[in-house]
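Every protein chain of the complex appears in place save one, which is left out.
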Amino acid sequence: MEEFIQQLTNGLAVGGIYALIALGYTMVYGVLKLINFAHGDLFTYGAYLGLTLLTSLALTDRLGFTLGMVVLVLMVMGLVAVLGAILERAAYRPLRESPRLSAVVSALGASIFLQNALMLIYGARFQVYPDNILPTATLNIFGLYLPLMRVLIVLASVLMMIVLYVFIQKTRIGTAIRAAAIDQGAARLMGIDVNRVILMVFLLGPALGGIAGLMVGLYYGQVNFTMGWVYGMKAFTAAILGGIGNIPGAMVGGLLLGVIEALGAAYLSIAWKDAIAFCVLILILIIRPTGLLGERVADKI
Amino acid sequence: MNSFSANDGDRELPLLALQGLTKTFGGLTAVKDVSFTVEKGAIVGLIGPNGAGKTTVFNLITGNYQSDRGQIIFADQLLNGLRTHRIIMRGLARTFQNIRLFHQLTALENVLAGCHYRMRGGIIASMLRFPTQQHEEQAAADCAWRELEFVGLGQYGWIAAKNLSYGDQRRLEIARALATQPRLLILDEPAGGMNEQETKALIGLIGQIQERGITILLIEHDMRLVMQVCEKLVVLEYGSKIAEGSPDQVRCDSKVIEAYLGAEDEA
Amino acid sequence: MKRFKPFTIALFVASLVFAPLFLNTYQVDVLNSIGLYTLLALSLNLILGEAGLFNMGHAAFYAIGAYTSAILNTRYQIPILWTLPLSGLIAGLFALVVARPVVHLRGDYLLIVTIGVGEIVRIALVNDVFGLTGGANGIFSISRPKLLGFTIRQPQEFHYLIWGFVALTIFLFIRLKQSRFGRALNYLREDEVAAEGIGIDTNYYKLAVFGLGAAWAGMAGTLFAAKMTIVSPESFSFWESVMLFMIVILGGAGSITGIVVAAFLVIGLPELFREFAGARMLVFGLVMMVMMVVRPQGLLPARSQQLSPTLLKESNR
Partner (left out) sequence: MKKRLLILVAALGLALGGGVAQAAETVKIGLMAPLTGSWASEGQGMKNIVALLAEQQNAKGGALGKPIEVITEDDGGDPRTASLAAQRLTTKGVVAVVGTYGSSVTEASQAIYDEAKIPQIANGSTAIRLTEKGFKHFFRTAPRDDEQGRMAAQTIGKLGFKKVAILHDSTSYAKGLADEANALLKKQGVDVVFFDALTPKESDYTAILTKLKGANPDVVLFTGYYPEAGQLLRQKKGMNWKTPFIGGDATNNADLVKIAGKEAAEGFYFLSPPQPQDLDTPEAKAFLTDYQKKYNELPPSIWAVLAGDGFRVAVAGIAGAKSTDGDKVADYLHTRLKNYSGLSGPISFDAKGDREGDVYRVYKVDAEGKFVLQKL
């Protein structure tokens, strides 16, 4: 039982990161019906930018830990968001009226480009965050070992998801995003600037992905130019699992995928972990063809 | 089938009979206990205000939706539970309210789709181009051209469907349905979006289809068309049948007048 | 066939036929690689381009074909080319079994499921499923293929085997495209509801095309196993499926000529960019993006007229 709970928390910690990245996939998909395969690479850029800013500006030394971190987070968010907007402009906007799959191939090309650009800038070796930036305290709760930072990571990701959810539900631009997701044409007729909505989505999603990258970098310490593929694919899976286009779905899907992986590794097989996760995904989709929280759109005939 | 052929000349025998058809979506009852018959060789109109459940009835007949209750009997056989393509193979064909052509494909290819189920050629026969397969393709093409010419699109066979005018697209959809050689043709708002001239031509076309011995069931908002071509009308409101009878009978029905006055602007 | 004039095609075929006389082994091997990917992309095109079913796990079927041949050859000493139909059959059957419960899924959901199937197959291969696949080592010492008593060994010899098979495939697939079966796939892609509503058993065609595309990929797997004499899971990664996906879309979904050209670009360009050393994939990614933006419909989009010449005569009526 103790091991079970430990594994559950392990899964939730990983799942929180998946969920943050999955939000980017799901938001872009919701509005553009596009799978942004380069989103995982934006996550990697978040991790690398965080590293560069941290070491070159020495933010935590100059500003103290808390303030330094806040500034760092904001800078990474801002930069990755700008990168996301540039990506949208260069790779997707010209293809908005084209067949959907053309944009997918463009996204794949962008992903290859971004990944290799990073390799050329930073080199192919693993990059390592400076040691001892984060407190390394470990909480011991009823025999469960919970590193403090892990708890904070989960809390931070959940907090960000809630903020995003409230933003989408309550603000004007959030409403515009939702409207554009339902029917772009109608939204345009209602006077919503769809280009602005799309830009917004390409700022928000990458910003969250960037933070996820920064958190992974800070906590796990190592970053690599190919890490976006692994995390991106997992997050995309999570978004589908929850029902792509649905924001709470991405959160649920992310956390659930993390837990499935941890429990699959713990009780079935570590080597088959990813296969188990995919099998669960396929089973869920057979039962619920549009994911857990996805709307079941009946055919309009 | 044989019971049917024995009475071939009898116009009053129902080709299609709906009995107590009911369908709910979530909490909403879209079709409630609807029964009516379509006699062989007749032209029957299904009318009613928007949202009355007319298209849902069509979708139930062609198996796009499964009914919760009730029976659909076509030529003495139960259609309930059959997949759509199976129903089409029994001799029903339909058009769609929002034209559903294969837009990137040519008009000819669209009509060839209707010939599909009568053909046999499989993967291997096609790859190796067996003579039988070639004959079949040729026969299908002949049939498709005939239908195209029948609806007056003979010269547009090589045009992609998306490049045809709206009215022509409607006709193409009819040609495609006719290519399945149906006994019952179901038309969902065939005059929708047509101008006066096109509607007039359509009325002629519907008459020609009837002359070929094909029974027609149609939904239409254009009352002139309905009154002119239909021999019988069925009126739906809020999913229930409120009237049934000849156009003259229905025109005078108090419930129908009420329903249409309440929603006149939609008609 | 109007657009690509017979002369162009003849020129292309002739240059392929005589290529081994002028090119060195490396260049011929690049051509072989392109040929293999053309074959795979043509098989994926049936599923993705013609029928419009999103499949990003095609490498799974390719892998199953390659492993079937490798296992039959190394364990039972069956000559490798004899395993060709069997590889196709097993890959096709596998596709039918996995596709059966999922083909009804819509676009992107099907996409992730096929990615999942691809990954599950790869993980199974890595973990030496049933003790047959040799784990991460893969299977090695596959014997060289023999054709009419002649052992195929050199890239120049493989060139004719592979491109011969490509030619046969194109010949058969053009005929398939111009038939009832091929049209049914297009109806499926254009509008599934309308296709079903006109009497086409959409479920049957979805399954059939998955089976056929997979079977062809399986046979390409046999050729791969024969050429490499070793199969290992790395060769069937998600990345391979992505490359095939890019070839089909870049070429113009449903367009056979487009796909041949795209295979030359997608497989040939990274070789060409060897001069850029470490930056070669960077340039490649950029080129992919630019090509898609410049030609959003693909390089040579499929035309809508796909009828056999006998039907063309009808237009004179």
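Per-chain residue numbering starts at 1, and chain names A, B and C are given in the order in which the chains are listed.
Please note the rule applied: a residue touches a chain if its C-beta (ideal position, glycine included) is under 8 Å from a C-beta of that chain, and two chains touch if they have at least 3 such contacts.
All values reported here derive from a predicted model rather than from experimental measurement.
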*Any idea which chains on screen the missing one touches?*
A, C
_Touching the hidden chain in the complete assembly: which of C:Val193, C:Met228 or C:Leu286 does that?_
C:Met228
*Which one, C:Met56, C:Met246 or C:Leu300, makes contact with the chain that was left out?*
C:Leu300
*If the hidden chain were put back, which of C:Ile115, C:Met281 or C:Ala302 would touch it?*
C:Met281
_Tell me which stretches of chain A touch the chain missing from the display._
3, 6-7, 10-11, 13-14, 116, 119, 123-126, 128, 131-132, 136, 138, 140, 145, 147, 150, 216, 220-222, 224, 226-227, 230-231, 261-262, 265-266, 269-271, 273-274
*Of the residues in chain C, which ones touch the absent chain?*
3-4, 8, 15, 22-30, 33, 126-127, 135-138, 140-141, 153, 155, 228-230, 232, 234-235, 237, 261, 264-265, 268-269, 271-272, 274-275, 277-278, 280-281, 295, 299-300
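As a working rule, only the chains that are shown with their structure count from here on.
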*chain B to chain C: how many Å between their CA centres?*
41
*Distance from chain C to chain A - Cα centre to Cα centre, in angstrom*: 33
*Residues of chain B whose C-beta touches two or more other chains*: 64, 96
_Per-residue overlap in chain C, given as positions that touch at least 2 other chains_ = 193
_Parts of chain A lying in touch with chain C, wherever the complex brings them together_ = 29, 35, 90-91, 94-95, 97-106, 108-117, 119-120, 124, 233, 236-237, 240, 244, 271-272, 274-275, 278-279, 281-282, 285-286, 289-291, 299, 301
_chain A-touching residues of chain C, taken from the complex the two chains share_ = 48, 54, 101-102, 104-109, 111-113, 115-117, 119-120, 123-124, 126-127, 193, 238, 242, 245-246, 249-250, 253, 278-279, 281-282, 284-293, 296-298
*Which of the residues in chain C end up touching chain B in this complex?*
172-173, 175-176, 178-184, 186-187, 190-191, 193-203, 208, 212, 304-308, 310-311, 314-315, 317
